[in-house]
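A single protein chain has been omitted; all remaining protein chains appear in their positions.
Moving on, here comes chain A:
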Amino acid sequence: IDYTGTDPSSPCFKCLNVSWDSTPPCTCTINFTLEHSFESNVFMYYGLSNFYQNHRRYVKSRDDSQLNGDNSSLLNPSKECEPYRTNEDKPIAPCGAIANSMFNDTLELYRIDNDTRIPITLIKKGIAWWTDKNVKFRNPTGDGNNLTALFQGTTKPVNWPKPVYMLDSEPDNNGFINEDFIVWMRTAALPTFRKLYRLIERKDNMQPTLQAGKYSLDIAYNYPVHSFDGRKRMILSTISWMGGKNPFLGIAYITVGSICFFLGVVLLIIHHKYGNRNTSADIPN
């Protein structure tokens, strides 16, 4: 569901040109209908288009040792992060362009059931890679669990509304190990990409996870993409045992297989017709 809001008839049109730090954030709601019900685990993604997360200068603009919790790098980020390294002489944590451009729209899903909006539980844990969350990204060590104190001496990235230690109330999803942050930091390969936002876990086996029907999506539109002609989408997807929906491989196999079969038949005919000729080696001396 594209919710960029370029079309004047879209409900999010009013949020199109809002700046990133306006308070209160602009909100909009989009209603949609599910034709079929979704079984099993449902995944909610946000997708961006025309966003070159694979640009070379962008990709190298991060400091992995800082993100790993190294205290010296915390206060002295690497030079790769320029120009997002320091702000007013204070080091930025986390530094770099990648962190700076973190996606901060908030999406909520409601099911409309006879004019009542039933919120759907969205789980925000388990969306990042296990190795990322537990090995690569670590909060800076120190005594006490007070992240605010640990991040003393640093400042938040320029375009963030809140500093990093206030990303979430839960302590194991706060700071550098915030899963949304981690998911964003894993740069995508192509300019059109999607990132996992929330999980909708399946209920007991009887009922489908998302029933067919009307739904509405509440968006806190913070992330401006219109300036570079980007687009934002929300995607709901389930997966089967073979992964997500991707017709490419199937089509490719069938195409190549049928070509091979056709050629095989043709060559069999040719071989049968001409292959029995007795050609001895007529080599002129």
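Going forward, a residue touches a chain if its C-beta (ideal position, glycine included) is under 8 Å from a C-beta of that chain, and two chains touch if they have at least 3 such contacts; residues count from 1.
The rule we apply is simple: contacts and distances are computed from a predicted model.
Selecting from "Nucleolar protein 6", "Nuclear pore complex protein Nup85", "Phospholipid-transporting ATPase" or "Very-long-chain (3R)-3-hydroxyacyl-CoA dehydratase", the unshown chain of this assembly corresponds to "Phospholipid-transporting ATPase" (UniProt protein name). The missing chain, though absent from the display, is touched by one residue of A:Arg56, A:Lys79, A:Lys162 or A:His272; that residue is A:Arg56.
Considering the full assembly, A:Ser237 is the residue among A:Asn68, A:Asn87, A:Ser216 or A:Ser237 that touches the omitted chain. If you put the hidden chain back, the residue from A:Asn41, A:Asn68 or A:Asn87 that touches it is A:Asn41. Residues 41, 43, 45, 52, 54-59, 126-129, 183, 186, 188-196, 199, 237, 239, 241, 243-246, 248-249, 252, 281-285 are the ones on chain A that touch the missing chain.
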